[in-house]
Structures are given as C-alpha cells and as structure tokens.
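One protein chain omitted, others in place.
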Amino acid sequence: MNFVIGIVEFFAILTFAYSGLIEAKRKEMDFVGSCTLALVTAFGGGTLRDILLDRRPLYWIDHYEYPIIIFVLAAAVLVIFRFNREILDHKILTYIDALGLGLFSASGVAIALETGIPIFPASLIGVITATTGGVIRDILCNEIPIVFRRETQLYVTCSFVGTWTFISLDYLGFKHIVGLLACTLAAASLRLAAVKFNIRLPL
Amino acid sequence: MNFVIGIVEFFAILTFAYSGLIEAKRKEMDFVGSCTLALVTAFGGGTLRDILLDRRPLYWIDHYEYPIIIFVLAAAVLVIFRFNREILDHKILTYIDALGLGLFSASGVAIALETGIPIFPASLIGVITATTGGVIRDILCNEIPIVFRRETQLYVTCSFVGTWTFISLDYLGFKHIVGLLACTLAAASLRLAAVKFNIRLPL
Partner (left out) sequence: MNFVIGIVEFFAILTFAYSGLIEAKRKEMDFVGSCTLALVTAFGGGTLRDILLDRRPLYWIDHYEYPIIIFVLAAAVLVIFRFNREILDHKILTYIDALGLGLFSASGVAIALETGIPIFPASLIGVITATTGGVIRDILCNEIPIVFRRETQLYVTCSFVGTWTFISLDYLGFKHIVGLLACTLAAASLRLAAVKFNIRLPL
C-alpha cells in the first residue's frame, strides 16, 4: 500500500512542479527561474509544514532524488516548449493536480496529528501543506495568489474538506490508510466537481 | 494582570485580522483569501518570531481558539461588507491597531530576551513580531509593504522605540510587567501622535 501512495505522491510532486514550469514559461523566465518555480511549487507546502512542526530532515533533503528528477523534467519541458507543443493535455493535468491536492492534504493532516497537536490546527497544517507551494509560486511570479481570487473554483476548500474527512474517520477509529484514501478521494473529487460545474464560494 | 494582557492581546489579534479582511475586500478576494489574509496578518509576526527563536508549539497551534474566532469573524465581516456598511469606525481601528502594535512589540521583545539573546537582536525580534504580519499581508496583495513607503507615518519606528523602552526598564531592574506596559504605551502613543500630526521619517 505504501508503494501505491509513493507512486501517487510522485505524480503529485511532478504535477505541482509542472504547474510551476508553465507559470515560469508565461513569465518568460530562464532555466534557473523555471527550476526554482518548479521546486518551490512542489516542495514549498511540505517544507513550511515541517518548519511549523519543527520536523527535520526536510522531505526534499531526505528524498533528494525528487529535486534531481525535477531538474531533468525542467530541462526536458523547456526544450519541448521551444517547439511550441503542449506536452500534456490540460484535462489530464487538472485530474493529476486534484489528486496531488488530495494527497498532500492527507499526508499533511496525518503528519500533523502524529505530532500530537489539536485537530483544528492539524487541519490547517494539512491545508497549508497542499496549497502553500502554489501561493509562493504566484508570489514569485508577482501575482495575487490564484487560490485567493473570487473567480477561482473551490480549491483550498476542497483541501479543508479532505482534512476533516481524515480527522472524522480517525476519530471514529478507522485505520490511517482508510483516512488517507478517503481524504484524497474527498478533496480530489470535490475539486474536479468544482471545475466541471464551476462551483465557487458564495462569499 | 495576565487577564488584562490577554484581553488586550485578543483585541490586537482581532484588529490585525480585520485589517487583513479590509485588504482582501479591496483586492476582491473570496472567503478563502479573506481568511488567509486575516490569519496571516494576525499570526504572521508571532510565527516568524517563534521560527527564528526555535520556539514550539506555535502560538496559534497552542491557542487554536483564536484561528477559529478569526474564521467566524471573517464570515461575519464578509456578510456585512455585502451590504456596504463599515462595521467599525476608522478612528477606533487606528486606536486598536496602535495598541496591537505596542502589545506585540512588548511580547516579542520580552520573549526574545527570555531566550537569552543580546539586546539589539532582541529589539529587532520585537519589531519583527509586531510588523511582519502586515508585511506578508501586503506581499500577498501584490503591493509594496505600506510600512516601507515614504508617505507612511511612523509605524515600525514606534515599535522600535517601544522595544528599547522595555530593554531600558529591564536594564534598570524594573519588573517585566512595568516594561510591558511602558513599551505598549510608548509604541501606541507615538503611533497615534504620528497619525495625528502626520509625522514621517525625514529620510
């Protein structure tokens, strides 16, 4: 089962990195800017989570094969962008990004609860894990973070719902693996529904 | 006495959160953006202080009732904003904000000194505690932080004066409670005087 999570997590990191590369392309950044945006989007949330909870070593220091893969990915994508081709269908990207959002929410809230903090801040830590990378990406691109804008479909909210799914199941005595799956599913499917039906916050 | 400080601190957090909500409204953010700006403005400074000094658990993880209150406040304020009414007089806001500035300066410098660091960096930590929240708020809104601008009346300077008031009284052997009160008073009254008489830095 850990193997399955490892694979999904791998895709989540790649998708988040890819969204950083697309933003870097839009802002006409060079290879250095592209790599930085990719790394920050993929690892920003987990790094802030670990700093807030005082956990070390950081994820990308322990699993340093991931930043290496992102470097290679960035080089490949930049070469392909040169020939003006989109290398991934936007629809597939939305699916993987939603999966990434769900999975990072799940791992964030699970790790936070393990450190023994109360459930409300634990849910916030889960949301921070899933969304901070994108926020820093937008700040580095000199834009108001997209997830704060009124025209954006539910995103942070999906992560929030996911973390409370995990917390509820944990409270009811279910095993962690059930909560992780349910959290990922809840957040990802809510996100996909929000995109499909253009659901936004009323306020 | 701690009860009094607790009440003032409560108002300080609320005011800082409210200033985040106003900025979020100006930038047409939704409920998620509004809550984030409110939380970041209220807890950003204290969180950075605790990270720099390596203190855990963080304030808002320990006192998780505060983020919950801010969520409720944000919902209430957004509903009221819909009807285009200002829910607090700007003059009162300036007073509470000045009080918040003073109190956060006081708690920041006191906590920093307790960890045994020298007085000059301790004064910087006090200023960081009081002002970082507003700086991150402005960055998230894609603006140059207002406290760095030439047309802004004394703000960071008031916090700096407050921290040195605390350090001086501490050096002279006064009790912490005296220093905390004097720091809060010095910073808040200097800030209010700066607003009233439009005092700005000559440089």
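Of note:
We just call them A and B in the order they show up, numbering each chain from 1.
Everything below uses one rule, namely that contacts are C-beta pairs under 8 Å (C-beta built on N, C-alpha and C of every residue); 3 or more make two chains touch, one makes a residue touch a chain.
Predicted model, so just to flag it, every value in this text is computed and none were measured.
Of the options A:Trp60, A:Phe104 or A:Phe148, the residue whose C-beta touches the omitted chain is A:Trp60.
Listed for chain B, the residues touching the missing chain in the whole complex are 51-54, 117-118, 120-121, 124, 135, 139, 142-145, 147-150, 152, 155-157, 200-203. Contact residues of chain A toward the unshown chain are 24, 27-34, 36-37, 47, 51, 54, 56-58, 60-61, 64, 67-68, 75, 78-79, 82, 139-142.
Quick note on the criterion: only the chains that are shown with their structure count from here on.
Chain B has its Cα centroid 30 Å from the Cα centroid of chain A.
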